[in-house]
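Excluded from the complex is one protein chain; the other protein chains are retained at their positions.
Should a chain be cited, it is by its letter among A and B, assigned in written order, with residues numbered from 1 in that chain.
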Amino acid sequence: MIFMDIFTLALIIVFAIALILFFLRIYTLYKYFRIGRNINRFDHAGKRFLFMLYDTLSQACSRRHKNYYPGFTHFIFFWGFILLFPSIMELILGPIIGFSWEFLGTPLYQALFFAQDAIVVLIVIALAMAFYRRYVIRPYYIENSFDALLILILVTIIVITITGYKAFQIAIAGTYPAYMPLSLFFANLVRNVPDKTFWLYFFYWFHLGTILFFLVYIPYSKHMHLIASFPNIFFKNNGPRGELSYVDLEKSEKIGVNDIRDLTWKDYLDGISCTECGRCTQNCPAYQTEKPLNPKNVIHTVKYSLFHNAPLILEGKNDTVPLISEKQDHLSITPEELWACTTCGSCIEHCPVYNEHLQKIVDMRRYLVMNEGSMPNELADAFKNLERTGNPWGFPSVKRGSLAKSKNIKTFKEQKAEYLLFMGCMGAYDSRYRSAVEAFIEILNKCGISFATLGNEETCCGDMARRSGNEYLFQTLAKKNIDAMKKYGVEKIITMCPHGYNTIKNEYPQLGGNFKVYHYTEILQMLLRDGKIRLKSSGERAVYHDPCYLGRYNGIYDAPREILEKCTYLLELEKSRTESFCCGGGSGRFLMEEKGKRINEERGRQIVEKGVNLVAVACPICMLMLEDAMKSLHREDISIKDISEIIFKNIEINTQKDEII
Amino acid sequence: MEIIVLIKATPVLEEAKISEDGKSLDTSELKFFINETDTYALEEAILKKEKYGGKVTVVTIADSSIENDVNEMIWESYAKGADDGIFIEYSNVYLDPYAKAKILSDFLKKLKFDLILLGAQSTDTSYSLLGQLLAKSLDLPYTTLVSSIEPSGNVLRVVRELEEGLQEVLEIPTPSILTIQSGINTPRYPPFVKIRNAKTRPIKKVPVESIVNDPGQYVKLKRVRLYIPPSKGAANIIKGEPEEIAPKVAEIIKSVVPR
Partner (left out) sequence: MEIVCVGEIFNGDVSGSTYEALYLGNKIKMENGGKLTLILAGKDPEQFSKKLSIKGLDNLILLSDPSLEIYDNESYSSAISNEIKEISPDVIIVPYTSQGMDLAPSIAHLLGFPIITYCESIKFSGKGWLATRVIYGGKLREEVEVEGNKVLITIRPGDFPPLREEAQTNIIKKNVSISRGRIKPIEIIKPALEDIDITKFDVLVSVGRGIGSKENLEIAEELAKMLNGAVSCSRPIVDMGWLPKTRQVGSSAKTVKPKVYIALGISGATNHINGMKNSNTIISINKDPFAPIFEISHYGIVADINDLLPLLLEELKK
């Protein structure tokens, strides 16, 4: 029939145009991706692929952090697309090459159509929920862009037209397929409508047009997420979260990032994978306390910068817009935004598509510090002190070992030992944290653990320098420590501070320092399990504040809790474990003035709400920040204690008597 | 403006060790950095260059045994914006401000400059003398403790920092020598990349003997002894938990504060 021929021709032409437009865009994006630096993310491809399938098909992204409302709608839309996809194939390929799913056999074929009907109902529910959330609840971290509205409208059209198409198909055929209850219901309503064929074609073309428009529209909009998320999850960072990238300081002409070309293609992929869900924003302590930083904007700026600059670069033009600028527009990030970050890692933790906000922030800080010498004054002072004395305050380096010496702890120079106790700057010099260190030393002594320190040969671990962008200073400090550790044949290291723990464990290997690293809470857990220490319970109501660098960075959530549960009545904070809210002190922020609402006070309020008098911490910076918070909130009755202090107070050392038992 | 900045290598002295001769400091384990007030002088020179154009030359006179630290000081100055660096080296001789002023004046009188800047005081020997003595040798006007410099016509309008918050404004022609007080500006933090790139730039090394023969003969202030003063120590040191010591400290304050 000639009509069918025109129809097929039209279909082929429309379909081809859509495909061409789609792939042209994909090709353009590919060209854009080539302007960046390379990074190898093709290792363990099989594992990566399986993880990608698991994470997407099971929709683990929305389950990980209990976002059930948007999680449900996302789940339905995701699976809706997958289930409607066969019918779309049939609608297009059927007329062209006579494709049909009937070859699956009747039961499967009918099941597929039933599932499609069911999912349409669910999509309608999800659509209602999505509209309600966006336009009635209006969460602050969601921007109601035109893109977002358009996709909801398109989905609405798609479900209406597919249902209309199927209803008229059934009505025209005069059948009563029970396996398509929804379509059948509407078919029964339209059985007496005149011009049914017209309406069939109307719904067909409307449906197909919408689908093809959608196909073309995706790669031009934020909904690139639909496609890019898959490779983004495939290429995600599989290294330790606490490991920042290594920089070859001698070879790189420019260090860090201030131009879109300094980033990698994976950073661009992050940008186009972002669907603006706002969970990073929602969980960012800086954003929550009204700082200029919004982690979502960091990702977005990368995307906008790519789209703006890549065409210019490809055309060989030089008027590109730098990534860092005082100008507050969507093409660049201000230094104030960059310095507001505490590097708590909550944005990474919560990103459903595993975007890497922090590396970008640190890369840009690296640019500012290493190329421009631009940073807040407090940081410049801290760097100078670190260069000269190995601690951020400028205390004499020759006094670093004083505390340990006063407790008669030997240095490795004097005596070899099983463990190196790495004091850290706070452990070596801070007058308040001193008692935590002393308590831990007492416990180790009583348990007969063989340990020693590096004495004055220890220097700052370098964490603060690295995270605030001073890669050179980090490498200098780290190498100094590694040299000393190697000189004395150190194998096992216990750190007091989670920042030192993270850096020595995850970053020193970049510089050839491979050691077995323990946080002191892991040692306490071991001593407890081995029966070397016994604890009496004070029954005191307490909460534990998870340090970012122990929890989110290194997954140590249970060791501190296991110990604390033995000697207190341990409650959980509303925000704990992966959800823990930063104390505000990370990446040298504890040395810097914080304007406006304070992060530590915000955390303090969360603690006050819990109604406990004891807060256990496992990080000297958390201790400093939270004690300050309690003072500002006039709640000095809530005491902030280090776990080692609490343990020491409640300890019953296992004597020989127990060994006999 | 052609500006010469005199920078001095001063050590971070945490623990003092006296050499066997009893006259000098054991510097074998010490690291030397640009003297603090000299960093302000350098910054001021660079700021002036950035604003009015010209050239900044850093000159330092130091013992050749600390050559590495001196090189780093000059590289750091390059990274901050200095154009040239001159290292006048000496060895096996003690030089006081008189001898250094003599050497520098003989050296600098051959150079063209509008201004010599240096820190008002060094953190090590604290003579606060070199700039003044050098000015006398070169017959240049000078002033000290400068907290602001602004060109005004063909002279400089300079502010000196006095005691009790007072300031003196004066006008001084160029060429002249100004010693700089801390706080005149905020010295920049030199970025690594610029320091690294500076390391390829030459440092002009000038042996002191090529300027004067037997520099030791110009020493007027002979150091005969160097010693660590006996520590007096505070009468009462109070340590402990803040909660415990707060009442004690309050008692002490109450007992000594007049009613």
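What we mean here is this: a residue touches a chain if its C-beta (ideal position, glycine included) is under 8 Å from a C-beta of that chain, and two chains touch if they have at least 3 such contacts.
Only a predicted model underlies this, so the values are computations on that prediction, with no experimental measurement involved.
Asker: Of the residues A:Gly71, A:Pro86 or A:Pro396, which one touches the chain left out of the display?
Answerer: Hidden-chain contact among the options goes to A:Pro396.
Asker: With respect to the chain omitted from the figure, which of B:Ser65, B:Thr125 or B:Asn197 is a touching residue?
Answerer: B:Thr125
Asker: With the missing chain put back, which residues of subunit B would touch it? List them for me.
Answerer: 13, 16, 25, 98, 120, 123-129, 132-133, 136, 141-145, 155, 157, 159-173, 176, 182-183, 220-229, 231-240, 242-243, 245-247, 249-250, 252-254, 256-258
Asker: At which residues does subunit A meet the chain that is not included here?
Answerer: 393, 395-396, 399, 429-432, 593, 627-628, 631-632, 636
One rule holds for everything that comes next: only the chains that are shown with their structure count from here on.
Asker: Once you find the CA centre of subunit A and the CA centre of subunit B, what distance in Å lies between them?
Answerer: Between these chains, centre-to-centre, one finds 48 Å.
Asker: Under the definition above, what is the set of subunit B residues touching subunit A in their complex?
Answerer: 12, 14-15, 31, 33, 79, 186, 188-194, 196, 241-242
Asker: Can you name the residues of subunit A that touch subunit B in the complex?
Answerer: 249-250, 253-255, 369-375, 377, 380, 383-384, 388-389, 396-399, 432, 435, 470-472
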